[in-house]
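For this depiction, one protein chain was excluded, whereas all remaining protein chains were kept in their positions.
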Amino acid sequence: MVATAEVIYQRPESFTEVHTHYCPGCTHGVAHRLVAEVIDEMGLREKTIGVAPVGCSVFAYRYFKMDFVEAAHGRAPAMATGIKRVLPDRTVFTYQGDGDLASIGIAEIMHAAGRGENITVIFINNAIYGMTGGQMAPTTLEGMKTTSSPLGRDVKLAGYPIRMAELLSNMDGSAYIVRRSMHNAANVRKSKKAIRLAFEAQERGLGFSLVELLSSCPTNWKLTPQEALDFVGEKMVPVFPLGDYKVHPTLENLKV
Amino acid sequence: MAKELLKGNHAFAEAAVRAGVEAFYGYPITPSTEFLEYMSARLPALGRVFVQAESEVAAINMVYGAACTGKRVMTASSSPGLSLMMEGISYIAGTEVPAVVVNVMRGGPGLGNIAPSQGDYYQMIKGGGHGDYFPIVLAPASVQEAIDYIGLAFDLADKYRAIVHIVVDGNMGQMMEPAELPPMREIPEKVPDWAVSGAKGREPNILTSIYIDPVDEEVTNLRLLKRWKEIEKNEVIFKEYAVEDAEYLVIGFGTAGRVASSAVREAREAGIKAGLLRPITLAPFPSQRLEELADQVKRILVVEMNSGMMLDDVIRIVKGKVPVEFYGRMGGVTPLPDEIYAEIRRVSENTGPGAEDPRDEWIPRLEKFISGEK
Partner (left out) sequence: MAVTGWIVVDNNYCKGCSLCVEACPQEVLALDMERLTPQGYHPAKMTQDKCTGCGICAVVCPDAAITVYREKPEKVTRR
């Protein structure tokens, strides 16, 4: 018989014992878990302050076992700036969706990057407003139907999807800007490594770090969880190419 | 410490430094900009935090973040900037974290102008941001008073975990006058137990203004209201001049109150029994004292640099016991002592019943006055 059982995977310690309010199959939960795993692995839990956004992840503070504040819609980078400047030895991260970060909060995120604020941003891009019930986001794909673009996003009327990682990579204050996806296990693993490097950038004082994570919204896309992941891989990745948009030289050869 | 000749905005900023402000986040706007400029040099030199934000919206949310750490934090702006900050101010109030916000008020609405005004009375005193909350509002009338009350503003913010506004106007921000600065206070090492700092050896602290269950929100509203009742009981501050035997009471705050005090002095010299009530805390308002004085005097004159905003509070408190009259200048115009003296003289000779809305009698007088000035 088996002498010992090895634990290959278990729930991260930085998680509370609260089940999330997210819809079944929503990749917010995956992103949360990856952040918690990285914080566990780096031993940062007791020095971390999270900043929750407004949007589906408004209750993120319920799920992480660490100090948390709740920002106004789009203002998480400003709030994180306020915290990080007075507590520079703490780890400060924001967790923001695409409406929060790329629409109402685009000034705050661009200037946080421009100032090289030594914070980490986890940016969830699911091309839609989830919490308010599936309206068009700045990241909504051309032709994509939402409750506020019922005939599909017409770029002549509603403009084009905004690519935040590319934009932010142009800021001199940015240390680590990458885009990853969570549509299958291999990409989830790559996403985790990127989140790790983003926090490593902050711990090394290299400047602003952001991981854009292509995510699914089965409920508002009206797809099953697996169909939604397939949509990410097939439709979103071509518009939002995965890749490293800016990597500080210190991080290039870092083994994590 | 000896008196020095100090420029208003610089003196207020230095007073804040000496009161232990650890971080300033702001955005330039006339006529408060010298506050930010002063902090940009002074705070980094002391190893404290200064950030010029990308907007007033960002600045107040930086203040919000830093306030959540329990540090002494502030911003200073002027009227249009305060409009932008109202979002963050509401969140700060809802999260019950302490912060001090200075408003160097200017003429409005809209872009208005950069001249001194008190047109933000409603916005500052009645809330301004969304939801049920009660800011403490201090209205000093001189550079020295502003210096003296900035330290108090931080103490009140900490004591009640509340937002404290200091409202001054461009006159006070820009004027130079002799004043004495307080000694430098020590910054306390201790972190408040509610603050976020990293959950080391304790349960996590969560700071938020969200109460998704309406009953929880109501409990929060009630807590804020009860706290406000305590503030009303304990923290009222006002100054009086020649009220002991006064028959005609002048009420004004800030620069209008200061100009009114010259006019009251002039009236006394002319044998008119005038007195002055100058609220320092506009919120909580010195209601009790005003009620007492309303039983004593024959008539009340409210003087403001707006269209009669504090006037509404005075009418509410006086409850028709005596006629209330109004004299205001708007749009960034500061009344002269002679104008107010003429008003006191007029009021002392008026035995009429007074208008239901004192503005109705004031508007034609002002129109006539302006046509004479032009």
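When the chains are written out, they are named A and B in that same order, and each has its own residue count from 1.
Throughout what follows, a residue touches a chain if its C-beta (ideal position, glycine included) is under 8 Å from a C-beta of that chain, and two chains touch if they have at least 3 such contacts.
Please read all numbers here as calculations on a predicted model, not as lab measurements.
Hidden chain, full complex: it touches shown chains A. Interface residues of chain A facing the missing partner chain: 2-12, 15, 17, 19-20, 22-30, 32-33, 36, 184-185, 188-189, 218, 224-226, 229.
Here is the rule we use: only the chains that are shown with their structure count from here on.
Within the complex formed with chain B, the chain A residues making contact are 45-49, 51-52, 58, 61, 64-72, 75, 78-83, 85-87, 90-91, 107-108, 110-111, 115.
Interface residues of chain B facing chain A in the complex, by the touch rule stated above, are 22-23, 25, 49, 51, 53-55, 57-59, 61-69, 71, 73, 87-88, 91, 95, 196-201, 204-210.
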